[in-house]
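In this view, the complex is presented without one of its protein chains, the others remaining in place.
What follows is chain A.
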Amino acid sequence: MTMKQEKKRIYLRAALGLIALLAVLLALDNLSFVPSMLLTVLRKGAIYALVAVSMNLLNGFTGLFSLGQAGFMLLGAYTYAILTIPAASQKSIYQRYANGGIGFSIPELLSKPLGGFGLLLGVIFCLILAGCIAALFAFLIGLPVLKLKSDYLAIATLGFAEIIRAAVVYEGFGPLTNGSNLLYGFTSFSNFNITLGGFTLHLETVMPFLFSGICIAIILLLINSTYGRAFKAIRDDEIAAEAMGINLASHKRMSFIISSFFAGISGAMLAMYQASVQATTFKSSMTYEILLIVVIGGIGSVSGSIIASFLFIASSEWLLRFLDNETWIGGFRVPLLRSGFRMVVFSVIIMAVVLFFRKGIMGDRELFQKKPASAAKAAKKEVRSK
């Protein structure tokens, strides 16, 4: 069997896997006995999976320690929201600014002549545009910032994210960004539900998985291409990579821009999930959450990031919630359980993971890997020690 045939088989399997997953989700979405909490967590998990993988592409595969993720998500979220607020409701949403809003909405324009398909097309277009705006800013920031290394790069990108957050709420941009106020009422995942007669086909959970799935697949293809190998070479040893003929500046820039592009898309999806956007949500703590997911999953493992994001979202926002409530077992009041205790427990778990399980769940391996990474690593170590 040639390499080409084998590759084809792998892609086919991956595509079939994704379709099967979507089919299961479609079923979950429409069966009434499925807990709604599970669906909400799945939706958010899918979105965080994308942003975690995009951060991993930069931090884990290229070795650039950047903390600007929340800033790029914010750009994507605002771009998406501004473009998709229905023209009719712009006046009331931008109530504090005369002539606020852009006066049209892309999904609305497209869904008039094309119906449901136009809506989907419009949303996809806006998502891509959201990614492009984030990528454009990444390009501009990258010019000065990518000359920095390790911690300095992290500080610079963190600072950038904070600047973006302050700039978006600047009064002068008010007619576009609505200043400090929320943007809401734009196309969200529930708009994809198809109503036929009295029956509604829910697609709220399928759509984020579909979008995230496609984006993550693209990132995977990239990682396994020559570019991906170049990224890994840069991560492992910059001087060696340069000696092999890899253009450091252009590859670093490429990785930074692509990572930001997908962060922008996931920001837009987060906006769809929340049904509202406000700049104050995109604090640096959001970046740290994503960084935690990457660390817990394993730096340099795509499947690790995905698993960790579902684990993280599910445990922080669902499974551990019982810690917040006073609990009585018979006549005995369980000690410590009261509002706020969840955050304490969660912090302790995270500290334990970072201190004792630094490699995370997956290390740098993947879930469906043919050749064990440890063997490759051993080979690498041998080369290094020589």
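Just so it is clear, contacts are C-beta pairs under 8 Å (C-beta built on N, C-alpha and C of every residue); 3 or more make two chains touch, one makes a residue touch a chain; residues count from 1.
Please note the rule applied: contacts and distances are computed from a predicted model.
Visitor: Since a chain is absent, check the UniProt entry for it and pick the matching name: "Amino acid ABC transporter substrate-binding protein", "TusA-related sulfurtransferase", "M16 family peptidase" or "Putative CoB--CoM heterodisulfide reductase iron-sulfur subunit A".
Guide: In UniProt, the chain excluded from the picture bears the name "Amino acid ABC transporter substrate-binding protein".
Visitor: Just one of A:137, A:192, A:273 or A:312 touches the chain that is missing; which is it?
Guide: Here the residue in touch with the unshown chain is A:273.
Visitor: Looking at the full complex, which residue from A:198, A:245 or A:340 touches the chain that isn't shown here?
Guide: A:340
Visitor: Which of these, A:95, A:150 or A:250, touches the one chain of the complex that we don't see?
Guide: A:95
Visitor: Based on the whole complex, identify which of A:155, A:319 or A:350 touches the chain you can't see.
Guide: A:319
Visitor: Could I get the residues of chain A that touch the absent chain, sorted low to high?
Guide: Residues of chain A in touch with the missing chain: 35-37, 40-41, 44, 89, 92-93, 95-96, 165-166, 169-171, 179-182, 184-185, 188, 190, 270, 273-281, 286, 313, 315, 317-322, 324-325, 327-330, 334, 337, 339-340, 342-343, 356-357, 359, 363.
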